[in-house]
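Would you mind keeping the following structure in view while I ask a few things?
With one protein chain removed, the remaining protein chains of the complex are shown where they sit.
Let's look at subunit A:
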């Protein structure tokens, strides 16, 4: 049993038999977050489209639940008056896109068009 573990797990034939164009393929996760949905969706669409153009394996965009940050304060600067309250909220949207490719390709894809206000985070891991 111990020796079996020493062997590398059997690889799938086909796609992963060779490294794409002599470049190491990594699993890449792109996390996009923003306060505005419109910009975020646009960036997501662009990224997915760009990845598909390069015929990469794409998963996503996965929509994470929106985080709503609430602040409720008294309107009055002093304690006098009817007790009126302000309710401020901020919504943060998050999308996740998974790819399998080399880091250079990812750099190319993400270098194109990012709307203002959209934060991009790229996590690169082993295959």
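Points to keep in mind about this one:
The rule is short, and it goes like this: contacts are C-beta pairs under 8 Å (C-beta built on N, C-alpha and C of every residue); 3 or more make two chains touch, one makes a residue touch a chain; residues count from 1.
Everything that follows uses one rule, which is that contacts and distances are computed from a predicted model.
Missing chain, UniProt protein name, picked from "AP-3 complex subunit beta", "NADH-ubiquinone oxidoreductase chain 3", "Low temperature viability protein" or "Eukaryotic translation initiation factor 3 subunit B": "Low temperature viability protein". Take subunit A: the residues that touch the chain left off the picture are 5, 26, 35-36, 70, 82-84, 86-91, 102-104, 107, 110-111, 113-114, 116, 119-126.
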